[in-house]
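All protein chains but one are shown in place.
Chain IDs A and B follow the sequence of writing; residue 1 opens each chain.
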Amino acid sequence: MKNTIKQVFHSGKFLVGFIIFVLILAICFIYPVFVTYDPLEMIGAGNFYKPGTYVSQEEAALNEGYTLNMDASESRLATALGVEELEKMQEYLIKYAGIAEKDIDVTDTEAIVELWQQNYNPDMKAKGLTSAKRKAYRRLDASIENAMKSSGVIIAEEDAESGELKEAKTIKGTGYVNTKDIVNKRTFILGTDNFGRDVLTELVAATKVSLRIGLIAGLIATAVGLILGLVAGYVGGVVDNIIMFLTNLFTVIPSFIILILISYSVGTNARGVMMVAFIIGLTSWPWTTRSVRSQVISLRNRDHVNLSKLSGHSMFRIIFTDILPYIASYVVMAMILQISSGILSEAQLSMIGLGPATTKVATLGLMMNWAMQYAAHLNGSWWAYFPVVIVIALISFSLNLMNTGLDQVFNPQLRD
Amino acid sequence: MADQQKSKQNLTDRKPCLSGRGVTKVFGVGNKAMTAVDHVDFDFNEGDFVSIVGESGSGKTTLSKMLLGLISVTEGEIEFQGKPRDISSGAKRKEYWKNIQPIFQDPFASYNMFYKIDAVLDDCLNMRGFKSAPEEEKVRLKTEACSFVNLKYAELTNKYPFELSGGQMQRLMIARIFLLKPKILMADEPTSMIDACSRATILDMLLKLRDEVNMTVIFITHDIGLAYYISDKVYIMEHGKFVESGPAETVIINPQADYTKRLINDVPKIYEKWDLDTVARN
Partner (left out) sequence: MGKVMLEVNHLKTKYVTRFHEDVYAVDDVSLKIEEGKSLGIAGESGCGKSTLALSLIGYYFAPLHYMSGDIIVDGVKISAMKPDEVRKKILGNEVAYIPQAAMNALNPTMKIIRFIEDVMKAHNIKMTKKEVYDMARERFADLGLPEDVLNKHAVELSGGMKQRTVIAISTILSPKVLIADEPSSALDVTSQKMVIRMMRELMEKGYIKSMIFITHELPLLYNVTDDIMVMYAGQIVERGTAKEMVFDPIHPYSKGLMGSIIVPESGVRDHKLTAIPGTPPNLKNPPKGCRFADRCKYATPTCSALAPDMKEFDNGRTYRCLMSVRKIREVYENGGSAEVETEFD
């Protein structure tokens, strides 16, 4: 036994899979110790806030601040003027200000802004310059003006008694705050989702729940499959025929369809995490049954089983001492695959809205479902679904890698 | 050899132990039916060393499984000690198995590799009713059985089967038989996976079991030379039927059936000329 475990950990594939899996598991347990926020707290008031650090605006404005000799206008210009705006400016300058195309360098923001300020005439009337267009140019000009402004912002306070606005502070273009001085801030490494929840914290909690679903589903599927397979294989005859009939029935109807039907019919209220795990487990046992049965059939004619029979041992004893140990490694491998497919099944079910119908917990599948329903993939909010996909892939990859590693150890091509 | 001579003279006046009339085994049904053993008759007497010789597919292993009661008999009657054999219930089977025990071909497959070899010997003691015997008594019996097959119990105890060589494993199987002392030993090719050098030891032990315990040994083999060397009586089996049977000396030296003749002719010889030209070219 000790030797076998040693051998298993000598397998590079198993080791890599195992390390990935343990890391995922460790993160699931260690992360909540350090980040104690409620993973489902709806902290953002809007959909899909970008990843980054959010600092309190008020605090930043009222902060003493530092003066750094860096003019912020240039970078402000760069952020205010995208490619679209630059093209618009170029179009105006060529069409209405009569400047030759070769004199305009779109890549030099400063030069083009200078040209714009020299040539822009808000009241210009020309052919083809519709009022809508004119308004658009005015807006553009205003934003340029705004960006160029370096005089600072004046913060005013309302006097409680007189109701007059009093200048409280002037923020200059060279005024900066140190983020360390700001107490009210929060970093969303993976942004927020459609409900304004911190995606990373939610993801960790969801991974934990999904792993639990996979584990329960895998255990159930393996237990049912193992028991039926052992009985069918060892007893044979009519019992075998009945069990195989059942197994075939479940095999010919795609299990995913059964999964959908059961999930649908138990109703939204009953569909909790455990229920979904049970449903997945109870629909995915057939292939374990089949493979265990065929292993048992080849084992039951082995001499040591015959010898055990001739020594007068009961059927249960023979199954437990003479057959089960021989297929144990195989069953472990089958269970690893069942866990992996359980996690995938949950994701699939939840994606089509038949997963755990609860807002109390998140699962990887539910996160995908929410991201999809709020069109995260269309509005470019990659952080709401892409990390989830990565985690699902990593779990599946690590489990399958472990399985392959075990397979190489237990069924080596080269025996000595 | 003197023992063998003596036993040969007594061949006819021994008590019948296991006999069969029209024993048949058919696998499958309908047009997929395959007759593995086809109406065979036999009489094995107490203390006989009988060989059943056949090539692969002749049905000899199926016959042995039927005699052991591991698979059902399709047709025919098997008599044990003069009375029809009854193994219809679990308890009766258990009782029958006290009288017949096997040694299988592959010693590596005969052991449960997850248990120490003590488990095999303890099973035997339990079967013999020594379950509640004092520990010293059990160790004494096990030590005795091991020394019967030239093994030291003290060196074997607490070992796993895979720590032994094939020859040692097979000898331990004989020790098991020695502990159980059944009336009949069914030895199914017990030496075919053992190196030639260890074979003699195994065969000697089987003969010793027969001589000391008066066991009936049914020796199943594909090696007609081996059958000739060791047995009193030989049954030659082809396609599920016995084509010839009788005392070993008669059958091998003066075969009557064509199949026996061919079998003997095709085995390589060392004293006589082995004429390759007697075999067909295509």
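In this section, a contact is a pair of C-beta atoms (placed from the backbone, for glycine too) under 8 Å apart; a residue touches a chain by one contact, two chains touch by 3 or more.
Because the structure is a prediction, the values reported are computed rather than measured.
Visitor: Of the residues B:87, B:185, B:224 or B:237, which one touches the chain left out of the display?
Guide: Answering carefully, the residue with contact to the hidden chain is B:224.
Visitor: Which of these touches the unseen chain: B:34, B:91, B:113 or B:253?
Guide: Hidden-chain contact among the options goes to B:253.
Visitor: Which of these, B:56, B:72 or B:88, touches the one chain of the complex that we don't see?
Guide: With B:56, B:72 or B:88 as choices, the missing chain is touched by B:56.
Visitor: Considering the entire assembly, which residues of chain B contact the chain that has been omitted?
Guide: Where chain B meets the chain not shown: residues 1, 4, 55-56, 150, 165, 167-168, 195-201, 203-204, 222-229, 248-249, 252-253, 262-264, 266-272, 274, 276-277, 279-282.
We take it that only the chains that are shown with their structure count from here on.
Visitor: Indicate the whole-number Å distance between the mean C-alpha point of chain A and the mean C-alpha point of chain B.
Guide: Their C-alpha centroids are separated by 65 Å.
Visitor: Within the complex, which stretch of chain A touches chain B?
Guide: Those residues of chain A that touch chain B are 302-304, 306-313, 321-322, 325-326.
Visitor: Would you mind writing out the residues of chain B in touch with chain A in their complex?
Guide: Residues in contact with chain A: 68, 70, 94, 97, 100-102, 104-106, 109-112, 114-115, 120, 123-124, 127.
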